[in-house]
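Input: a single structure, listed below in structure tokens.
Missing here is one protein chain; the remaining ones are kept as they sit in the complex.
Labels run A and B following the written order; every chain starts at residue 1.
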Amino acid sequence: MSNFEYAPAPESRAIAKIEKDYGLFINGKFQAPHSKKRFETINPATEEVLSKVSFADEADVDKAVKAARAAYTKVWSKLSGKERAKYLFRIARLLQERAREFAVVESLDNGKPIRETRDVDVPLAAAHFFYHAGWADKLEHAGYGSQPKPHGVVGQVIPWNFPLLMLAWKVAPALATGNTVVLKPAETTPLTALLFAEICQQAELPAGVVNIITGDGRTGSALIKHPGIDKIAFTGSTEVGKLIAQSVATTGKSVTLELGGKGANIVFEDSPIDQAVEGIVNGIFFNQGHVCCAGSRLLLQENIHDEFLHKLQVRMSKIRVGDPLDKNTDLGAINSAAQLAKIRELSQSGESEGAQIWSAPCELPSKGFWFAPTVFTGVTQAHRIAREEIFGPVLSVLTFRTPQEAMEKANNTPFGLSAGVWTDKGSRILWASNQLKAGVIWANTFNKFDPASPFGGYKESGWGREGGRHGLAAYIKGAH
Amino acid sequence: MRLDVKKTYKLFIGGAFPRSESGRSYVVNDSKGNFVANPSQASRKDLRDAVVAAKNAHPQWSSATAYNRGQILYRIAEIMEGRTEQFVAEIVALEGVTPKAALSQVQEAIDTWVWYAGWTDKISSTAGSTNPIAGPYYNFTIPESLGVVGIVADQKSSLLGVVRGLAPVLAGGNTALLITSEKRPLPGITLAECFATSDVPAGVVNILTGLTSELTPWLASHMEVDGLDLSGVDTKSESDLRIAGTENLKRIHRFGAEKSPSRILSFMEYKTVWHPIGI
Partner (left out) sequence: MYSDRQSERLIDGSESSLRRFLQTLSPVDQIGAQERAAMLGTRSIKTSSKKWAIDMAISMVDLTTLEGADTPGKVRALCSKAVRPDPRDLTVPHVGAVCVYNDMVGIARQHLDSIGGEEVPVAAVSTAFPSGRASRTVKIQDTRDAIALGASEIDMVIDRGAFLSGRLGEVFEEIVAIKEICGDKAHLKVILETGELVTLDNVRKASYLAMLAGADFIKTSTGKVTPAATAPVVMVMLEAVRDYFQLTGTRIGVKPAGGIRTTKDAIKQLVLVNETAGPEWLDPALFRIGASALLNDLLMQRMKMANGRYSSANYVTVD
């Protein structure tokens, strides 16, 4: 018997030219913030400081919105869709050309493994721009009337879990349909957005069409409340989403929200077991579980419980946790101390409420924010870990006896973003898809995304869809 | 004084540039009657070879993801952009228009190509559907590529006519052979050079230069050709060709200058699938 240890295989950091500090990207230029305040962004795997980025206050927000408005009125709204398309194609190409650089920076800033940024985040982001470039000059065929019109200036706030990809999901359709954008990246992950600003410059995008303003919750709030914004798009927690919805209740401003989830990954006895194990692992440990549509609840048919759990634990033991820049790392760092605290708190509650905990044995680095892949068994709907979004690498396992019971338990949540169905039977897949109150249903697969595939949630998981023909509606005036 | 190196215009079949197996070429003059080039004069055997190449290339091309096809078509536009000057020179010579008008045609051709490239991953969202039949079945309709499409390019518009015919056919996942305008064939071959230097797999597009009336009957009667675009055929010859095409019920169309997703769908087939919904 031998031990096949994989030697460290680090991706080189040399390709990432991160500036010591960054200004705000307003009207085509990087400029100092009004308050001159800056804050640090760190590498969550090592706690090293990567850069200092600017804090945009209300004055900066105002400046950015005005720049977006001027760009809309004077330039962008006067361009044909054909020409808008060409800018988007340029952006897509530039992202492809600088793909490795973006992947490394994203991994450093977010903590997720380089394999994922390289193979998922960055290619999908480029694909999003390609896809939407192709819509820009054919909107009259999208099913929204013969002359669909944009809103004007769109305010967009994105989360830290897929910084570049969430930017692409927001900016690409907005621009394709003729809007201009003020976007606020998440506080802990501003770097790829700032790099994206450079891409806008390289693409010669007219000044003010895209504005990137870094900051914290106050910045986002100021942006969303700004009267000069015609439309709001937000991805983040359900808690904040509800506040936004409240704030526009009187103004009637158009809002799309992509919020939290507590996805049920349902495994039937006749499922392809080895692939189902992979799908469960992917569903909750991909991106450290920082995924709104994560399959955080495993609903397991009771008669295969023990066999499945055994295979799952064997598989979980093979998850490689460590340096995100190592090409063989499967699970990277938790994005922040705050998020780690949340995960720990909920995990604690699982134990104290009587569920059984098992974590994959692994060596966690001493610096940085880390959590071992963990599974709770003996979980019921009454446990907090079955109801609340943990947003971490923690899986809760519940059982069911019949297909109807599985549907009941899967739907028994205020959320409705995603669900997974594992079975060999086609008719059951389609039946389950009918029953499940979720905006995205994966059958015999999980966590699959494509610019052509609409994504979004039922119930408290949000309003509206992103991607596909359906996703254009968010950015077309009067469309739903 | 520097003598320029003149280009030889050969056929484009299976990703390569062979001369006609018949060894023939024919004279192409510019709009003033001056000699411009001796492009190959394709024979029925060249056409036969082109159909084989297109047929063999179809499984891979049609099963590539729509995104991948879109990427490849977009790349062709990038290469076309770089060849603008060559196209302009050829159009000025052959069509007798001003450089400004020629440039306008080239730019429209490139933009039209880009327009169709962006359709590959959208056509099934707009033309496909799930159908609410009255029963516990899931029922969906998707458009699929037809197969091998033969195109007779517009006789007048030497580049734009080719692009208008070719781009929608490829966007729909078909493979193609195109017969260029008889008197104005050169931009079609320069366009083939764009295909050869992009990522489009060999055999997906094949371009033949030669005498329209000699080649079209063979195209129309070939049993491995699934669709025909007769835009470049004169109205007198059209009905004979249509009759020849009925042997294997080719899908036969003729178009003008319109730019529309329906041109893509003209060479696609709808497939409808049923599946029960149940525990």
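Everything that follows uses one rule, which is that a contact is a pair of C-beta atoms (placed from the backbone, for glycine too) under 8 Å apart; a residue touches a chain by one contact, two chains touch by 3 or more.
Computed from a prediction, not measured in an experiment: that's the story for all the values here.
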For the chain not depicted, the shown chains it touches: A
Hidden-chain contact residue, picked from the options A:328, A:411 or A:427: A:328
Touching the absent chain when the full complex is considered, from A:273, A:337 or A:441: A:273
Contact with the hidden chain (one of A:21, A:119, A:140 or A:408): A:119
For subunit A, residues in touch with the removed chain: 1-9, 115, 119, 270-275, 278-279, 318, 327-328, 424, 444-445
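Throughout what follows, only the chains that are shown with their structure count from here on.
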Subunit A and subunit B: spacing of chain centres that average the CA atoms, whole Å: 41
Subunit A contact footprint on subunit B (complex, rising order): 66-67, 70-71, 74, 111, 114-115, 117-122, 125-126, 138, 261, 275-279
Subunit B contact footprint on subunit A (complex, rising order): 82, 85-86, 89, 127, 130-131, 133-138, 141-143, 403-404, 426-428, 430-431, 434, 450-452, 468-469
